[in-house]
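Every protein chain except one is present and positioned as in the full complex.
Coming up: chain A.
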Amino acid sequence: MIGGLFVYNHKGEVLISRVYRDDIGRNAVDAFRVNVIHARQQVRSPVTNIAHTSFFHIKRSNIWICAAAKKNVNAALVFQFLYKMVEVMGNYFGKINEDNIKNNFVLIYELLDEIMDYGYPQNTDTGILKTYITQQGIKSQTKEETTKITNQVTGQIAWRREGIKYRRNELFLDVIESVNLLMSPQGQVLSAHVSGRVQMKSFLSGMPECKFGINDKIVVDSKRQEPGATSGGGNLGGGGKAGHIAIDDCQFHQCVKLSKFDTEHAISFIPPDGEFELMRYRTTKDISLPFRVIPLVREIGRTKMEVKVVVKSNFKPSLLAQKVEVRIPTPLNTSGVQVICMKGKARYKASDNAIVWKIKRMGGMKEWQLSAEIDMLSATDKAKKWTRPPISMNFEVPFAPSGFKVRYLKVFESKLNYSDHDVIKWVRYIGKSGLYETRC
């Protein structure tokens, strides 16, 4: 298992060094600095083996976070732990940067002591950690209190404590999808998928059992016992046939009873208090792509280029897309750009080597165009060949491009006197751009 954890700044100075196992010595700290941080070439792998020691690293802004191990450890676990460690630190003191780490190093050591023992990750749930790692020291805790803490840390429902009470029982569901697209210049979809997540914020009293229903084909089918049901149903922004979508794969928060999902296709859980990510899913079929980009690039001689880009919105006219932004990359030796666009604002950003075209709002079924003339310095042979990166897009639309729909979320709490009807529920759909690229 993990032998040691090290945190370095961009210069390779050690900010945190916590050794868990005897087989990792002080020289390991230097080995990583010399061979990876100070290495001349670009990092070619997140795992490096130096003298029989394996180093796993991730980077957050310019902080290197590194785990060292001698044995044949579970590599996926190590990286997952590093992410988790960053998340926990972030929850405690905000952004991961040199100042914050130096300012909180005592706290960090305390956390590292708690979330990992002898290289084995322990409970890493921030909500629980915050109940007893407070930097204030545990002074006047009664026996009941500490038992409560330890039971929570180790317990079955590690994500929720008992005795929560709200005057108003309320829950919020956000379905947030990011659409990823890679399209050829000719408009052929090379790959497209939606990765979505359901973010839940719950303010519920007691230990409520929740049941969550979605319009996944399998779930719906298994419910009706008749495959291929043909009932119609409201269709938001296009999307799946007959209101059901085919989810390729989904993953759930710790709290969801996976065995129950496997056998009955029911999503049931006792939610943590506050905000958490209930599920993640991925679909690849019947995605309604909100936008299409049609590029036209013409090189006129060695020093001039003409670019024409058309953006088409492809959803109900009544809906409005926001924060639409198109990035059109320009060659490295660009000397000047003239842009004309019908709507929005377009500017050449020399620092990004791109024309950035921003449209604040765009209705459905619209088609807008931008054209630009790019002047280039005459390319010497030495100048690196320009490889036309893809045109990328950002946007936000108020529907789920996969067609995902929440069918119900029922709350049962047997011990307290409130029922499903008393809970106020809010559902919101947001479609965002992931990597939304069109080659040109």
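In this text, a contact is a pair of C-beta atoms (placed from the backbone, for glycine too) under 8 Å apart; a residue touches a chain by one contact, two chains touch by 3 or more; residues count from 1.
Here is the rule we use: contacts and distances are computed from a predicted model.
Chemist: Report the protein name recorded by UniProt for the chain absent from the figure; options are "N-acetyltransferase domain-containing protein", "AP complex subunit beta", "AP complex subunit sigma" or "Tubulin delta chain".
Modeler: From the listed options "N-acetyltransferase domain-containing protein", "AP complex subunit beta", "AP complex subunit sigma" or "Tubulin delta chain", the omitted chain resolves to "AP complex subunit beta".
Chemist: Please pick, from A:Gln80, A:Gln322 or A:Ser378, the residue that touches the omitted chain in the full complex.
Modeler: A:Gln80
Chemist: If I consider the whole complex, including the chain that's not displayed, which of A:Lys71, A:Arg302, A:Lys349 or A:Arg428 touches that chain?
Modeler: The missing chain is touched by A:Lys71.
Chemist: Spell out, residue by residue, where the missing chain touches chain A.
Modeler: Missing-chain contacts on chain A: residues 1, 13-17, 19-23, 26, 29, 42-47, 49, 52, 54, 56, 58, 69-77, 79-83, 92-94, 99-100, 102-106, 109-110, 113, 117-118, 120-125, 127, 130, 132, 134-138, 141, 143, 146-147, 149-151, 153-156, 158, 161, 164-166, 182, 184, 190-191, 193, 195, 203, 248-254, 257-259, 261-262, 273-274, 277, 280, 282, 384-385, 387-390, 435, 437, 439.
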